[in-house]
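Following this message is one structure expressed as structure tokens.
What you see is the complex with one protein chain gone and the rest in place.
Labels for the chains are A and B, by order of writing; each one numbers its residues from 1.
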Amino acid sequence: MTIKERGYAHWDGELQDGRFPWWPITRIGIRLTFKRKFFKFFFGFTLIPALVWLVGIYVSERLEDFKFMMEGETDFLNVNPLYFKTYFTNDFLLFMVVMILVFCGAGLIADDLRHNALQLYFARPLKKRDYLTGKAAVIFFFLFIVTLIPGIVFILFKLIFAGNFQFFASYPWLILSVIAYSVLITTFFAFYTLLLSSIGKNRRYVSILIFGVYIFSDIFSAIFKEIFRSHYFYLLSIKSNLQQVGAVLFDQRTPWNIPWYYSLTVIIAICLFSAYILKQRVRGVEIIK
Amino acid sequence: MTAIIQTQNLSKWYGNVLGLSDVTLEIEQGITGILGPNGAGKSTFLKLITGQIKSNIGSVTIMGQPVWNNYPQFSEIGFCPEQDSFYGEMTGWQFLTSLLRLYHLSSTEIEKKADKALEIVELSEDKNRAVRSYSRGMRQRLKVAQSIAHDPKIIILDEPLNGLDPLGRRKIIRLIKEYKGEGRTIVVSSHVLPEIEAMTNQIILIHQGKIFAQGDIHYIRDLIETHPHIISIRCSDPRQLAQKFIHHDFVLKVNFGLKKGVLLVETNSRDKFFGLLPSLFVENQIEVEEITSPDDNLQAVFDYLIGK
Partner (left out) sequence: MSVEIQQIHFSYGKIKALNGIDIRLPQGAIGLLGPNGAGKSTLLRILLGFLVPDSGEGSVLGYDIRSQQAMIRRYVGYMPEDDCFIPGMDAVSFTSYMGELSGMPRQEAMKRSHEVLYYVGLEESRYRMLETYSAGMRQRLKLAQSIVHDPKLIFLDEPTSGLDPQGRKEILELIMDISSKKDIQVLISSHILPDIEQTCSYVVILNKGEMAAEGQISELKQVQYSLYELKIKGEEQAFLDRLASMDSQVEQTEDKLLKVYLSPGTDPQDIFKIAVEEKVQIRHFVKSQTSLEDLFAKVVGVD
């Protein structure tokens, strides 16, 4: 016979080193994002291009059946690296990616700063690196769903619809391109979002920044380019830089007449700058006032 | 003594939220402590008696004059709000002088009074720093400074000790007692009951927008009949003493405390009990170490009247 007396009771378990101490942060981040109003609807909307491209792949294998619908040009249905590049670098997809960042990324650090939650995290066996990894992983999760996953699905379905490995034999490097590009764009946006999220304390303000910096960098680069008639001003635009590097990764002509590694340098520079600022903003020491 | 602050059927509601309901009372010279749970109506009451908001029903008079819209009288009242409300860019000095300027004083007088107030709260060294850079305790002291700077006769302090360290608390409590000695009227609220007790015995207990009790703490305690008085005695032989008690009908309960030598007695007549006590000690040669009344204090009054 045992009784449970009132009062504080111990927990009989052992605290352990998790293999991924950051994983709970990621899980909660994803769950909180899905709980936001309109997010599910919005996220579904983002997957529409992927569906359209998938249908395109199907049609490309059954061109004969769909002849009656096609008039003239069918080149765009030719599934080749250009087809992939078009999916990955089109303005709409990048725009939707930024919108997803607004939903899932704006509050990642800003909310913690605003509600003094950093001290709750860092009073636990958690390193700064774990914290940032956990937060970044939330962005990786959502962006991989709209980049890496569709890319791999396209290749698989192309093989399935075709019923042979000819496509794979023609472009064996394509899967590497998909992975490389997805990682690049996701890493960049993870740094970009975490940076902006760590400089504001207000989620709304950060949302505007995430959206605004992306859009205005594009607008300003276009204006300067018109004034000075130099393609180099495209380096100011986040979108153009990503498209430039994307084109190279898929072995296509770059959209602008400037060396692609300039764009890559800009992207890496932004990432490094973000890492530096994040290190300054997310500090354990100051949690006890 | 005549009442300094008088309220008549004072009631205030915000939309359909009750702030204060039918409060009639008089506050006399000296220190009066105001207490009650969060949301009880303390702040509403303090704002009403300082003329910051208008009551829906009832009136407030201070020294016989109505408070609402009585601008000349505002210079007799100092108020320290619970919330921080500063212009962060201003220095402590600028903040004080700009408030003092509202009282139509000459500029030399303003400077003199601001200096004096800052000295009282020990902010003189930091007076030229922006308020934004002040610590929580410094802000609190600045708030107190602005409430006393114009030398008011009536000082209303809403949680003035919040965020202060023990030395800061001690100083402000001393200051308040000094002001009492100068014949001013001070109304002070706090959530820390021992601090109220350190300042005054006169309290107003507000709960659910009503006055639950007003007056001297010990007098209020005596009025609460539902809870018999508990008396704790620490002595050499508590069990022998207990035997003597059980023959008397005014002793309701005898307990032995957890600490060694402690006897807890409940009685419904303190007079009879204490009348008997010394002779019991002397007759039975019991050595007394301590006699206290653990429930004759503000915490007990609060618990019995408001606690769950």
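List of remarks:
In this text, contacts are C-beta pairs under 8 Å (C-beta built on N, C-alpha and C of every residue); 3 or more make two chains touch, one makes a residue touch a chain.
Note that the structure is predicted; figures quoted are calculated from it, not measured.
Considering the intact complex, the chain excluded from display touches A, B.
Of the listed positions A:Glu61, A:Asp111 or A:Asp251, the one in contact with the omitted chain in the full complex is A:Asp111. Touch with the chain omitted from the figure is made, among B:Ile77, B:Leu96, B:Ile148 or B:Leu193, by B:Leu193.
On the side of chain B, the interface with the absent chain consists of residues 35-38, 135, 137, 163-170, 191-195, 201, 270-271, 274-275, 277-279, 281-282, 287-293, 299, 302-303, 306-308, using the contact rule stated above.
Where chain A meets the omitted chain, the residues involved are 7-11, 13, 15-18, 21, 24-25, 28, 32, 35, 107, 111-112, 115-117, 119-127, 284-285, 287-289.
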